[in-house]
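What you see is the complex with one protein chain gone and the rest in place.
This part shows chain A:
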Amino acid sequence: MDILQIVCIGIVAVVLSVTIKQQKPEIALQVSIATGLLIFILIVVKLTSVIEFIKTFSRKADIDAAYIGILLKIVGIAYIAEFGAEVCKDAGESSIASKIELAGKVTIVILAVPIISSLLDLVVKLMP
């Protein structure tokens, strides 16, 4: 029933935002940011259980924990960057939003550098 809660929160926020937008657009933006944060927190709490499941799954299958760790970090960065970018887009600042997305991409690539270099090392070692 959580999805009902989230959808209701979203619809109420949209109605509020549209009503206020005519008189006070700055408060409408604040309402949209607050709603976004609320839904984000609600989802993140649910996400914790999914992550726990994946961790247990990988431990059972004897998978290197380093992969899962990096993947989790990447997903976290992606969520935060996307959230920030969406808020900026709502406020009409799409240029700042694209900068946030760029920052997210760069951070993910920095995290992925050890993976890429390890892959290269593996390929070199595989060669006779």
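Rule of thumb we're sticking to: contacts are C-beta pairs under 8 Å (C-beta built on N, C-alpha and C of every residue); 3 or more make two chains touch, one makes a residue touch a chain; residues count from 1.
The criterion applied here is as follows: contacts and distances are computed from a predicted model.
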Omitted chain per UniProt, picking from "Stage III sporulation protein SpoIIIAF", "ABC transporter permease", "Acyl carrier protein" or "Dimethyl sulfoxide reductase subunit B", is "Stage III sporulation protein SpoIIIAF"
So one chain is hidden, and I want to know which residue out of A:V14, A:I27, A:V45 or A:A66 touches that hidden chain in the complete assembly.
A:A66
Interface with the undisplayed chain - residues on chain A
47, 50, 54, 57-58, 61-64, 66-68, 70-71, 74-75, 77-79, 81-83, 85, 101, 104-105, 108-119, 121-123, 125-126
